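Apart from one protein chain that is not included, each protein chain of the complex appears where it belongs.
Going by the order they are written in, the chains are A and B; count residues from 1 in each one.
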Amino acid sequence: MDTLVQLLDATIRLSVPLLLACLAGLYSERSGIFDIGLEGKMLAGAFASAAAAAATGSAWIGLGAAIIISGMLALVHGFASITNRGNQIVSGVAVNFIAAGTTIILGQGWFQQGGRTPSLPPAARFGAIDLPGAEAMRDVPVLGPIYSDIISGHSLLVYFAFFMVPFTWWVLFRSRFGLRLRAVGENPAAVDTAGISVTWLRYRAVMITGVLTGFAGTYLALAMNAGFVKDMTAGRGFIALAALIFAKWKPVNAMFACLLFGFLDAFAIRYQGAEFPMIGRVPVQLMQALPYILTVILLAGFIGRAIPPKAGGVAYVKER
Amino acid sequence: MAQAAIELKGINKSFGAVRANRDIDIEIPQGTIHGIIGENGAGKSTLMSILYGFYQADSGEIFVKGQKASIHTPNDAIAAGIGMVHQHFMLVENFTVLENIILGAEGASLLNKGIAKARSELQRLEKEYGLEVDPDAVIEELPVGLQQRVEILKALYRGAEILILDEPTGVLTPAEADHLFRILRMLKDQGKTIVLITHKLREIMAVTDNVSVMRQGTIVATRKTASTTVEELAELMVGRRVLLQVEKGKAKPGDFKLSVKNLTVKDGRGVTMVDDVSFDVRAGEIVGIAGVAGNGQSELIEAIAGTRRAESGSVTMKGKPIDVTGTADPAELRKRGLAHVPEDRHHVGLVLPFEENENAILGYHDDPKFLNGAFLNIDAIRSDAREKIEKYDIRPADCRLRTANFSGGNQQKIVLAREMENDPGVLIVGQPTRGVDVGAIEFIHKQLIAMRDRGKAVLLVSVELDEIRSLSDRILVMFDGRVVGERGPDATEGELGLLMAGVEAQEAAE
């Protein structure tokens, strides 16, 4: 029971950065702008938050810095793919490298700790929050551990991430902005003839992506860890992308996909080298590769079809 | 009734060197159905796109209900009470009807009120005009007729008083089209003004009050529909152009070279584009297929040439079948002597970034004379290209120049040289002189006649009626995917124009 609780608790912690990045990508891709630069924006956000928090001692200023920096990279991507109608994939790749290189150089230059930022004191981090009644609930059978150990005791950003799931759903399917966002990713000409600016709509989507990747990066540096370590995203941006495809670009599905991938991660960490009845020893690397393998199988259409937004990846050019 | 709903004064619009609209003056009275008819490229759609704010006119003024209007974006047009039903529907296919209707007219930043309002408004419109449609249906699951109804509802929901329909019946069955016309009449009775853009004379006669004829970017005539005839309109539409004189002797048709039987072809959306078409082309004759673009000619020749799968039917060439519904392969057909000058030379017939000599072997790059094993025989390719440049007078005479840098006429000569010089038995030619300068047109026409006189079977598709008339030994007219008539080379323009506008076909069908 205890191990299960710990496993689920770890699952939540590990799936949060995926979830934030995945929801970030959802806004951009729903608007028709593919973004494989989630990884880079998240990484830059992580660094910015850690650097700002180290300098000011405030987690909130860290978060603000992360949002600004990730947002700027998102604007670069928007400028290349919306204004200049450049190749969205190439632009995303560029963002990833710029972020990877800059965070290391600046980290080393500013803090002289081999690309790390200084270890942050609790005040400069987003610490665990105990939900009301968590202590009192602890001894209640079954529900107690679930509430006290799995649901309670996470940082604010965790609750924010899970709050963003219904919120994104609500924005997407209940607001004017969401309606237009979904429309522009499917048929920008329909949006244009309805008298709505395709460019401005897509820029807003890309900026939301920047903000949310900033949150994702902040979570990595200020909640999950106590500072920035070089390359700390470690491919999470790509797993988030895989989760987004897996979720067929739907927010609630995205949450489950991220929880699944987070669970695989937690499981792999916990049961490294352990023997299982019937199966024997499952190499931990197989567990780590599973999200990617599942995504490939999904993309190949073997488990349902993942149909991306129809206008995705294509710059909008008014027809002559 | 006297007031004009729309008045356009002196509208001009150019795209590069092409003058799409020239000094257009037009007045559309309130509460009428006004038809605008013309051939492809006459400038109808451009004019309406200007009215809808999609393009900006270079000069000219627009008045809506007597007020000068400045329409720079679709928003301005919508605000002025103008709605448009586009030829290609501007609908989001995985949205519901309601979502499509409120897109851009949501009312508030949350959808619930807008949706509720749209739902009741739809019920009202349904009652008022009989425009019935399930508001919660997803667009892609609706038949095209209903999708179009959603487009109309979209415009009405935005309070459109003036409704522009661009080629609305192109995707409709005759029954759906008749239903549409009933709706249009009803809208007119409610005081709406309707502008109907079409190339089909029958529709003009059936539903409009007035009609303006466009030709080459200008309005050549405006008539009261009641006091004109299809013959007059057809003539106005195609004009009395000077027939390009092509010297040719009498055809000496030989054996059947190409036989098409009951060929049916569908497009990607499953719409039947070629409907049970049969004909033969003999050696030593040119068979021309006339028709307004989009009536199935493109799909027909693509299916014969193996670049598009046919749904059913059969094609034989020189007595042997071509597997048009299965494995027909352009490379294989070329080896059997079928040459194909495609309609779209920019994207299909040529690779524009290639050097001229590289394009001169496109599709024939398998020919051993251009190869040394797996390698290209560059010397052979270039000397062959130079020969063709010489023979077809392609300018500039530089086989290393990028193809994009040649003029339209010379690009077309590159394609023709490639396809003709391989001594094919059958030549399929699509739009041989589209975007080609006058000098090259004459040359190309002579080459086609020469092919015929050498005993080749030539199948010619063109939307240029005079080209069809001056080159063909027999003329087939396609309308709505079917061959609706066959005429000799002496058929008059009016006669062909009527067939192209589907007049006789409809009469025969009814």
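Everything below uses one rule, namely that a residue touches a chain if its C-beta (ideal position, glycine included) is under 8 Å from a C-beta of that chain, and two chains touch if they have at least 3 such contacts.
Keep in mind that, in the parts below, contacts and distances are computed from a predicted model.
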item: Record-based protein name (UniProt) of the chain missing from this complex, from "ABC transporter permease", "Fe-S cluster assembly ATPase SufC", "Choline dehydrogenase" or "Anti-sigma regulatory factor (Ser/Thr protein kinase)"; value: "ABC transporter permease"
item: From B:79, B:110, B:230 or B:351, residue that would touch the chain that is not displayed; value: B:351
item: Chain not shown: contacting residue from B:217, B:342, B:432 or B:481; value: B:342
item: Residue among A:5, A:61, A:75 or A:93 touching the omitted chain; value: A:93
item: Absent-chain contact - pick from A:105, A:252 or A:274; value: A:105
item: Residues in chain B touching the chain absent from view; value: 15-18, 305-307, 329-332, 334, 340, 342, 344, 347-354, 358, 361-363, 365-366, 371, 374-376, 378, 402, 404-408, 435, 437
item: Interface with the unshown chain - residue positions in chain A; value: 36, 76, 79-81, 84-91, 93-102, 104-106, 108-110, 112, 115, 235, 238, 241-242, 245, 283, 285-286, 288-289, 292-293, 295-296, 299-301, 308, 320
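FYI, only the chains that are shown with their structure count from here on.
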item: Centre distance in Å when chain A and chain B are each reduced to the mean of their C-alpha atoms; value: 47
item: Interface residues, chain A side, partner chain B - complex; value: 173-180, 182-183, 186-187, 189-196, 310, 318, 320
item: Contact footprint of chain A on chain B as seen in their complex; value: 15, 52, 54, 73-75, 78, 84, 86, 90-95, 99-100, 102-106, 108-112, 114
